[in-house]
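Left out: one protein chain. Kept in place: all the others.
Showing chain A:
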């Protein structure tokens, strides 16, 4: 038996995973409720007349009034995950409903949401209800105090990838040597108590940029190492609370803080569960049966294979941008799903022109007729949005009886404080291009260089 075999056969307490499941479920439930109460279901998924789809997922659309129903399902399944009630069913339902919501309109794309999607996918394969769950409470045969070590480690690995890749992405000349985009964002927080004036200082912008990069790169290792863990966790709290104060990033900081608990020892998690048991009058000792969860050989083979493939994809996928020519921040080809968090301040302006190819007659489109201000903002600086919107406009005006339609766009984009420059070739009929993963040749060159990864 090699090292890998020994590793796969080593066991650890199930408590950390149980705590993770409990807090994850509660956080997700709170996120859904918060999203609803903010009126965002209505604003983001009911009001718009048009939705931007991910390539290959054009069939995923909001369902009008039934969209609320998807959020209900998502919220209930999150609670079931927290309680560990019908866990496998609950986490699969949560993964599907949450992912469906995220696929409905890519305008709302956030790395954080993608993180939740893939994390919940991973959790489908983990025995997170083996301990301190309703499932286990109802059927003592399902109680296992110990689970394979890799089950807990895979969550740590995913968190580690998120941080480390986010750190790698910050190793670029804009972030480190121009302190961009923090130089634009931080001074705008002039009304934050105590920090407001300080955030106007240049050295602060650089200090935040460099320490943010170091934090992301190093924090997974410091969390892993017992001797630095407590200090590292302190940093996790400081860092995420600070991001919460300075940027509109919703629940994510809390989710990350709570997730980082998984790096702590089983003893810590037992203490947490004792507190929870105290509150809810649960007899925690019932779960402490010292049983090991041993997967059947075939189940183990399939599960570990799926997880291995999952991580291979996670590790390789963010590098796909290397296959494209041009500046990544400019073209955004291979930008998403790569933990490139808070790297760009991009503002665009796109004026579409509909031309009758035969008569040459033309008119301009008022984007606010079709898009919400938020959608328009996202569309104007991202080529795949521009292309999809052009197709939509052509369909719309074709139905209105226009013929020989050609769609052109005059667009300008400013990136990280540079002066705006033309973005899409105004001479090309956008209808000549289909959306695909191939390089979009109609993007004009950036004519500048952002060095780094």
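Rule of thumb we're sticking to: a residue touches a chain if its C-beta (ideal position, glycine included) is under 8 Å from a C-beta of that chain, and two chains touch if they have at least 3 such contacts; residues count from 1.
FYI, contacts and distances are computed from a predicted model.
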Listed names "ATP synthase gamma chain", "RNA polymerase sigma-70 factor (ECF subfamily)", "Activator of 2-hydroxyglutaryl-CoA dehydratase" or "Imelysin family protein", matching UniProt entry of the absent chain: "Imelysin family protein"
Contact with the hidden chain (one of A:54, A:215 or A:370): A:215
Of A:21, A:86, A:170 or A:183, the one touching the omitted chain in the full complex: A:183
Sole contact to the chain not displayed, among A:349, A:392 or A:433: A:349
Contacting the left-out chain in the complete assembly, out of A:44, A:257 or A:379: A:44
Chain A residues that touch the omitted chain in the full complex: 38, 40, 43-44, 108, 110-112, 178, 180, 183-185, 187-191, 194-198, 200-202, 205, 207, 211, 214-215, 218, 221-222, 225, 227-228, 231-232, 235, 238, 247-252, 341-342, 345, 347-349, 360-364, 372-374, 376-377, 412-414, 417-420
